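Removed: one protein chain of the complex. Kept in place: all other protein chains.
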């Protein structure tokens, strides 16, 4: 279930309704009047939730083990599915799911209540919290003891920030639960919409982004860095992680403890970064990858594959460091030779 | 003519004055007392406007077809010019134009009127518009029905935003006309100055940026993305375009309908992107290029050439996808061979 501090779900709907919304066929007509209460990712869904499976190998296990009561799938994926799961088959399951999720969450940008005062009266501020001029704190937000909120910063409805934190001037923190001693520099954007779209007949269809950003203890986040909230799972930043300026972290990314991410790095959606990883400046990491503990990535690399724990990669597309060094050296020799031949 | 909602032009000036300001020679001394009312790009200029032509081949047709009454040119470009156009010849036409444009627009940053209240009384808010705490809306701005303005966001003087839009917290929208259902995430910067400078004897001379940002219907713009306003022409984002976080779009860029631009992409000035184009993360596109409809650009590519419709390019400098794949594969083989030789 999407966190009710951030999202208000619409009333339950029948599978018949949802199939109509998604343009899908129900696998078991007898179940058409059963009610669905919410959308949820495969691994979190329960018997009253509907999820989706796009057929990608990486998610087949999660599909087969899912406890979702219903699931949007492609027609070809109907054969092998968990017992008792009702299937809604449609050519583009991601698009079908987008339409269903929009029905459950029709007005994502509405805060739970309209906010009139800069610091909403329902916000809870711990002992010694300092709020600089112009800062806006939304309904139901909780700021732990000793934390300071910078000038003109914006803390969204329901956000929780632990003790001893510092939110820089003009930063925004929305849809987020943060631990203690978190430092977020000026202009960082925590919890904006992930980049989630399905391709519909008349253009792009937005997939409601229903997750949060979970930030561990002692995390530092640089100026103007952007960390999108999860699409349904959460985006997770582990304890002690240090993130430099102008970094982009997409929805559903998980970063392990004490990892270091240098300026202008981009990490695409649903990628998992291990503990104690170091990613050099301007490197890009593709989506749905796994980088093991202690991995090191050279600056400006383009990572397109999983990387085992402890490995160092460089280049674009990125290779193991020795191969990358060899490639660079060989290119220089060839260029030289080519010149000598003239 | 620069949009009077955003720019106030100074009184008309004689060609004699303008030639003196630019350090230029008038092609027809008899015309020296004629008055010029404004600066304008070649394609928009009329008989009372002055434009400039820097000699670049890409703009020669626009020069030859221009209806501008006067034009700053290099001495060598005086021979072949439209009949009746008065020429102001100077060694660096861009610099000469910069000085003239500064004379017509001496105080670019002044809003039309000084603003005292956060929501200026002259702003027009449609039915159901919600303005969160701390948001600033400038004189003469118009916000369409049902649009919501986030906390501490800034809407500049004269800006028009259509119906059902959402401007995120701490975003700024200036010198911009936006359609319906536009979503702009937190911290995006719409309508800042383009990067326009001419090289003068005593350092860089700023070229006044007199265009706007035109945003179509249903456009989504990510967190901390920057879209500069046009230099004279406009910067144009077509209907249904989706732009991710931390993207840079320079002045005069045109992006066609339903194109998708992934995080940290940079598009240089005056480049035209077709419809349904997809540009992968961290790619860079040089200036003054044309990418046709349906083009796809791999992540981290560096595009230095025009690309025909439907083509897929990758690498830096970017090549057609097959050549790029071949190059990557060949490099790996050579590196391997090189190693085996040892």
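Order as written gives the chain letters A and B; numbering starts at 1 within each chain.
To be clear about the criterion, a contact is a pair of C-beta atoms (placed from the backbone, for glycine too) under 8 Å apart; a residue touches a chain by one contact, two chains touch by 3 or more.
Only a predicted model underlies this, so the values are computations on that prediction, with no experimental measurement involved.
K.L.:
Pick from B:68, B:131 or B:154: which residue touches the chain that isn't shown?
P.N.:
Spelled out, the listed residue whose C-beta touches the missing chain is B:154.
K.L.:
Check the options A:6, A:166 or A:313 and report the residue that touches the missing chain.
P.N.:
Answer from the full complex: A:166 touches the omitted chain.
K.L.:
Footprint of the hidden chain on chain B, which residues?
P.N.:
Residues of chain B in touch with the missing chain: 109, 114-118, 134, 136, 138, 152, 154, 156, 170, 172, 174, 187, 189, 192-193, 195, 197, 203-204, 206, 224, 226, 228, 246, 248, 250, 264, 266, 268, 282, 284, 286, 302, 316-317, 319, 323, 326-327, 330-331, 334.
K.L.:
Considering the whole complex, not just the chains shown, which residues of chain A touch the missing one?
P.N.:
Chain A touches the chain not shown through residues 130, 132-134, 148, 150-152, 166, 168-170, 183, 185-187, 218, 220, 222-224, 239-240, 242, 244-246, 258, 260, 262-264, 281-282, 299-300, 316, 328, 331-332, 334-335, 338-339.
Definition applied: only the chains that are shown with their structure count from here on.
K.L.:
Any idea how many Å lie between the Cα centroids of chain A and chain B?
P.N.:
31
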